[in-house]
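Missing here: one protein chain of the complex. Every other protein chain is in place.
Coming up: chain A.
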Amino acid sequence: MECNVAIIGMHDYLDGDLPREEAQQLQAHLRSCPSCMARFEQLERTEALLYNALEHAPAIPAYDQAASAKLTERIMSQLPKEKITRQNRRGALRYLYKYPGLAVAALFVVVMLGSFISMWQQDSKLVISGEGEVLQQVVIEGKKVTIPEGVHVKGNLIVENGEADVRGEVEGNVTVIDGSLNLASTGYITGQQRTIDQALDWFWFKVTQSFSGLAS
């Protein structure tokens, strides 16, 4: 493999877009070419830093919950007025519910769409991802994500900036990034359980994830 081909391959790899066979060829080239290897390592770190700096960027100082609520008000109040509220909808539509600061009520998430829930909670963002089936069964309470006792879910669960409390059975991996994982005596995880704290750890997790993405 030529170096210029390898360089394109590196980017495709980081995009999660490199076919397995070519990934192997790239690996072989990297092993034999120190300058490409150095470049690849730099690119990997750039990628990790980018995710880390942007995705986990600190909250914008002047934009807190109050500012967010104020903006919502501004948006809603400037809408044309001729459309009038006709119904008082509840229930099914309220899948996703953003907590007001002091609310403690539990939220039962029934997610039939999407495989990703994220909400803003003070400074950091609680992010839960996993297969739809798993997300249908989790209970979110503040920053705590619970797999209730007696519940059996099939699939992987990833919790970021929160606390995972496994009381039921998870047939898959549970990963917690910047948070804690509690496995109750009633709980059981058939796959791996991991707690990741540092940016670098987290990055390797991402890489491994895209590797397994390649393999599947």
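Worth pointing out:
What we mean here is this: a contact is a pair of C-beta atoms (placed from the backbone, for glycine too) under 8 Å apart; a residue touches a chain by one contact, two chains touch by 3 or more; residues count from 1.
By our rule, contacts and distances are computed from a predicted model.
Look at the chain that isn't drawn here: its UniProt entry, checked against "ECF RNA polymerase sigma factor SigW", "Peptide/nickel transport system ATP-binding protein", "Signal recognition particle receptor FtsY" or "ABC transporter permease", names it "ECF RNA polymerase sigma factor SigW". Touching the missing chain, out of A:Ser32, A:Ser68 or A:Gln192, is residue A:Ser68.
Among A:Asn4, A:Ser35 or A:Gln78, the one in contact with the hidden chain is A:Gln78.
The hidden chain makes contact, of the residues A:Glu47, A:Glu141 or A:Glu169, with A:Glu47.
Residue positions on chain A in contact with the hidden chain: 8, 11, 14-15, 17, 39, 41-43, 45-47, 49-55, 57-58, 60-63, 68, 71-72, 74-76, 78-80, 83-89, 93-96, 98, 112-114, 120, in rising order.
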